[in-house]
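Structure first, then comments.
With one protein chain removed, the remaining protein chains of the complex are shown where they sit.
Letters A, B and C mark the chains as written, and numbering starts fresh at 1 in each.
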Amino acid sequence: MKTVDLSVNIGKLKLNNPILLASGTVGYGNEISDFIDLNILGGIITKSISLKPRKGNKPQRIVETSSGMLNAIGLANVGLEEFINEKVPFLAKYNVPIICNIAASSIEEYVECVKVLNDEETIKAFEINVSCPNVKDGGLQFGNNLSMVGKITEQVRSATNKTIIMKLSPNVSYIAEFAKVCKENGADAVSAINTLVGTAFNINTRKPKLSNIFGGLSGPAIKPIALAKVLEIHRNVDIPIIGVGGIMNWQDVIEFMIAGASAIQIGTLNFIDPTASLSILKGLNDYCIERNIESISQLTGSYILE
Amino acid sequence: MKTVDLSVNIGKLKLNNPILLASGTVGYGNEISDFIDLNILGGIITKSISLKPRKGNKPQRIVETSSGMLNAIGLANVGLEEFINEKVPFLAKYNVPIICNIAASSIEEYVECVKVLNDEETIKAFEINVSCPNVKDGGLQFGNNLSMVGKITEQVRSATNKTIIMKLSPNVSYIAEFAKVCKENGADAVSAINTLVGTAFNINTRKPKLSNIFGGLSGPAIKPIALAKVLEIHRNVDIPIIGVGGIMNWQDVIEFMIAGASAIQIGTLNFIDPTASLSILKGLNDYCIERNIESISQLTGSYILE
Amino acid sequence: MLIINSPVVELSEIQKGIFLQKIKSPEIANGILPGQFLNIKVSEGFTPLLRRPFSICDVEDDNIFLMFNIYGEGTRILACKHIGDMINILGPLGKGYNFEDEFDIAVIIAGGLGAAPFPYLARKLKDRKEIISFIGGRSKSEVIRYNIPNSLVATEDGSDGFKGNVVQLFENEIRNYFNKSIKVFGCGPNGMLKALSDSVKKLSSEDYNIKCEISTESAMACGFGICQGCPIQDANNPEHYHLICKDGPVFNINDVVL
Partner (left out) sequence: MLIINSPVVELSEIQKGIFLQKIKSPEIANGILPGQFLNIKVSEGFTPLLRRPFSICDVEDDNIFLMFNIYGEGTRILACKHIGDMINILGPLGKGYNFEDEFDIAVIIAGGLGAAPFPYLARKLKDRKEIISFIGGRSKSEVIRYNIPNSLVATEDGSDGFKGNVVQLFENEIRNYFNKSIKVFGCGPNGMLKALSDSVKKLSSEDYNIKCEISTESAMACGFGICQGCPIQDANNPEHYHLICKDGPVFNINDVVL
C-alpha cells in the first residue's frame, strides 16, 4: 500500500497530521484519552486558560439548535496555576503537540499567561482566544476591534518565540482584515472560526434559555460560514489558517483544506464521537491515495475558481 | 371561542397579522397563490427589484447544507418596468399589503426606484435591501458600511412618505449600530436578518459548488443568530424590528416576537411548505388564547432577562 | 399543483440499486403528464431541509410510481419507507413532454436514471405511435430497461449491447428512418443531452425530419418557480434564463444551452 504524508506545518510547528482538537471541546485531554490514543492526533488545544481560575456561567450553559448548539460556558477553567501543576504533567506523558489556548480580559493578562507558560516544554504553541463571545467583560470587544487584536498580537509576540496562533471571531464584517493585522504583528497563524453569537428563548417562561442570554453557535450549522471565512482569509492574506467550525467527517476536513486551511480543528464532534479522529484520519489517507496526492499539504488552498 | 387580536403595526403600516413572506422566497406572489389565499397573510414582500432587469448568476445557484441552504441567485429579477406592468396588477387583486423590496448598486438607483414606485397604490411600503451578500458590485459593501446605510436611508426617506424598512445584513460586528443609523435617518423599521455569507466546495472537482463562489445561508441553521441580532437591536435601539431567519413554525414566530420582533418573515420555509402560514396563524392564535394574551403585539420584546 | 400526503403501497428493487415506489395518490395520478415531476418531502421534520424532485415514472389507475437510486441522504430515507408510510408530495410540477403533436415515430433516449420518465410516456404513446427506444449506461448494471418498449442498449464498456454511447447508437439506427417524421424524447446526464443536441442538429442539417424534447435537471429549492434557483440558459436570448422547474424540466432541445 502506498503511504501518504499527512504531516502539515503551521509556521515552524510541524504536526503529524492536520487534525487538532479544538479548545473547549476536549478539556485538558484526560477524559478523551479514555477513548483514543492522543498520540494519533496532530495536536491538542487545551481549554482556554486564564490567569486566575474562572467559575464560569450559571446553568443553563448548553442549548441544542438545528444542526448546532449554543454554549455559554463562560470560560470556566482551572486557572494558570492548577493548569501547570495538574494538567500539563498529564499531557506531558504524550508525544503530541500541545497548544495552549489563552483567554484574558486585558492585554497584560495575555502577556503574563504567555510568559509563565513559555517555559513549559510540553506547550508547543499558543492559541490566543480574542473571540470568545460569551464573556461579558472581554471576548466580544477584543475580537471585534481591529487595533486591539493588533496590539494583543504584538505584545504576545514579544513575550514568546513559540508559535502564536490568533483565534479569530466570525462576528465581524471582514475577517481578512483581522488576519492581516495578526500577520503584520507577528502571528504565525490564525484559527477561523470561533463560535457565532446566538440566542434562544423559552416561549413559556419568556426567558433566554442560557443564563448568559447570548451563547456561541457551533456545529454543522455553521460550516458554510466557517468555510467562507477561511476562503476569505486565504484569498487576501498570506498566513497559515487553521480551519474550524462544523467539521463532522473527513469530507469536511478536505473541504476546509481546499478552501485554504493548513490544518483543522474538531470541536463539537468530540462531544458526540470522541473517537472521530480515527475514522477521519483513515478517510484523509484514502482520499489522498485514490487521487495520488503524496502530501496532504498540497490540498491547502487548492480550490479552482474557474 | 375567544378571539385574539393578531394585528401588528410597523410604524404607520398596519398588518392584520405578523406574518410576512420574505423577499426572494415568494417571487411576485403568483405561484404561491396556487397554494394559499394571499389575503390571509400579514403582507408580502416582493423579490428584490432593480431599475433594470437582472439575469442573475449562472447555475449552480442553490446548495443544501446542514439545516440550511446557500443561495446565490444574484438578484435575478424582471426589472422595474415589467414589475409595474406585469406583476403589480396581479398583486393589486388582493387585499394584502405589498411591500416592495429594492436592490440597487448606487444610491441614485435606490432613489429612482422608490420615486417610480411611489405612485403605485398597491405598494404600501419599501424594504431596502442593502445587505444581499451575493452581488459583487453592491450588496456586501453597502450593508457593511455604516455611513452608506445612513445615506441610503436618508435619500430614500426624502423620496417617499411610505413606510421604509431597512433590511440589515448580519455580516457585521454590531448590527444595532446599523439599526441606529437607520432610525436616525428616518427609517420606520428594520428587517433582521438577511442571509449570512457562506460557501461550499465539491471535494472531487475542488470547485465551489456555487458559480458565484459565495452564497447566502438561510434556514433553521441561522435561527439562533437571527434571534441574537433581533435581541441586540431591541435592547439598543427604539425601532420596530421585523424578524427573519430560520422560522419554521409558530413556536419560532413567538420566539422572535419575545426577542423583540414586531412582525416576522417566512423565507426558506416557503420552498418546503408554501401553506405554512396557515398552521402558523393557528398556532399563534392558540398560544395567545391559552395564555390570555389579547393582542399578539404585547409579545414584542416581552423577554424576561431575570 | 397541490400538497398531499399519500401512502406507499409497494416498494420494489427492480434491479440492483434501482427502487420503484408505488404510491396511492388519485389526486396526483389524475392530473399528471409524462415528463412532469413531483417535489417530495422525504422526512417529517426538516432533515434534509429541502424537498427532492422526482420524475413521474408511471401512473396506473390511482397509483403513481417513482423510480430512484440511493444517491444521498434523501433517497436513502425514501428507500427505507415501509408500506403504509405517508409521503408528502408537492405537484404535479413543470411542463412535461408534448407527445400529441404530429410525428410518425417516437424515439426514446434514456441514459442511466434518465429512464425514469419513460414508462409513463410509453404507456401514453403505445397504442398510437411506433416507439423505438435507446437505453444507455456506463455498464450493464446501469442499464434500466424497466417498461421501456422496443429497446436497443448501448454501454460505454460494451458489457451490454452496442459498445459506445447511446447517442451514437441512436444516430446509427435512425438512418433507417430518413423519410419518417421523428420525435425524440431524451432524458439523461448532461453529457448525453449535449451529444444528443449535436446529433439532432447534424441530422436536421441532413434534412431529417426530426424534433427533440429533453428533460433537464438542476439543484432545486422550491420546484415551482419562487426561488429562482434552477436556471438554464435560453438559447435564443443571451439575457434570459429559463427556470427548469417551471418552464421545464422538458424543453425543446433547441431552446436551451446545455
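Everything below uses one rule, namely that contacts are C-beta pairs under 8 Å (C-beta built on N, C-alpha and C of every residue); 3 or more make two chains touch, one makes a residue touch a chain.
From a predicted model like this one, the values you see are computed outputs, not experimental measurements.
Enquirer: Out of A:37, A:64 or A:184, point to the residue that touches the absent chain in the complete complex.
Expert: That would be A:64, which touches the missing chain.
Enquirer: Which residue, A:4, A:73, A:96 or A:244, contacts the hidden chain when the whole complex is considered?
Expert: Touching the chain that is not displayed is residue A:73.
Enquirer: Looking at the full complex, which residue from A:25, A:185 or A:199 touches the chain that isn't shown here?
Expert: The one listed residue touching the chain not shown is A:25.
Enquirer: To test your reading of the contact rule: which positions on subunit C touch the chain that is missing from view?
Expert: 45, 47, 73
Enquirer: Tell me which stretches of subunit A touch the chain missing from the display.
Expert: Within subunit A, the residues touching the omitted chain are 24-27, 31-32, 34-35, 47, 53, 55-64, 67-69, 71, 73, 76, 219-220, 248, 268, 270-275.
Please note the rule applied: only the chains that are shown with their structure count from here on.
Enquirer: Closest chain to the protein's overall Cα mean, using per-chain Cα means, please.
Expert: B
Enquirer: What chain is the most remote from subunit C, judged by the mean position of CA atoms in each chain?
Expert: A
Enquirer: Mind checking the centre-to-centre distance between subunit A and subunit B? Centres are C-alpha means, answer in whole Å.
Expert: 34
Enquirer: If you average the CA atoms of subunit B and of subunit C, how far apart do the two points sit, in angstrom?
Expert: For subunit B versus subunit C, the centre distance works out to 36 Å.
Enquirer: On a C-alpha centroid basis, what's the spacing between subunit A and subunit C, in Å?
Expert: So the centroids are 47 Å from each other.
Enquirer: Would you please write down the residue numbers of subunit A that are in contact with two or more other chains?
Expert: 66-67
Enquirer: At least two partner chains per residue is the criterion; list those residues in subunit C.
Expert: In subunit C, 46-47 touch at least two other chains.
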